[in-house]
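Missing here is one protein chain; the remaining ones are kept as they sit in the complex.
Moving on, here comes chain A:
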Amino acid sequence: MPEGIHGVEWLTRTRDAGDLSAWLELMPYARRIGVTTSPDPKGDGLLFRLDPRAGNVGNVMLPALHGGVVAAFMETAATLDLMLATREPRLPRIVDISIDYLRTARLVPTHARCSLLREGRRLANVTVSAWQKEEATPVATARLHFVLDDPEGGQA
């Protein structure tokens, strides 16, 4: 699909409609691992969910989710959260991620919530917390930086 004005229109329209399924549609790996979103009942943001699929297992002895899949879930959450939260329509591109694994992630649903700590003109800083049974006992926390590409053309 061509970039440029067509991309801006699409991004603005889906953003105004809060159509996150349209965004997830363009993220095949996020769909493969089973990422979904819903409005956060505790605020005006988003809540994210990772489906406990057999294909997401990284340790068959425990069994436990693959740590890299949990990271991919958290990166997806941060990207979608940012696409909705920026002042203007922007396409986030990851610069770096730092993830701490706090507890074994079992083969049960995993949830995540994001905080946009800073939105600069070109860069954003997002933190993500992921939990399973209790939000107070996260399985992982992550901190990510993104470049905010202008969909009007070119890179920020």
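Worth pointing out:
Keep in mind that, in the parts below, contacts are C-beta pairs under 8 Å (C-beta built on N, C-alpha and C of every residue); 3 or more make two chains touch, one makes a residue touch a chain; residues count from 1.
Definition applied: contacts and distances are computed from a predicted model.
Hidden chain, UniProt protein name from the list "Hotdog fold thioesterase", "Peptide ABC transporter permease", "Glutamyl-tRNA reductase" or "(Fe-S)-binding protein": "Hotdog fold thioesterase".
Contact with the chain that does not appear here is found for just one residue of A:17, A:61 or A:136, A:61.
Think of the hidden chain as still there; on chain A it touches residues 1, 3, 7, 25-30, 32-33, 54-61, 66-69, 71-73, 75-76, 79, 91, 93-101, 104.
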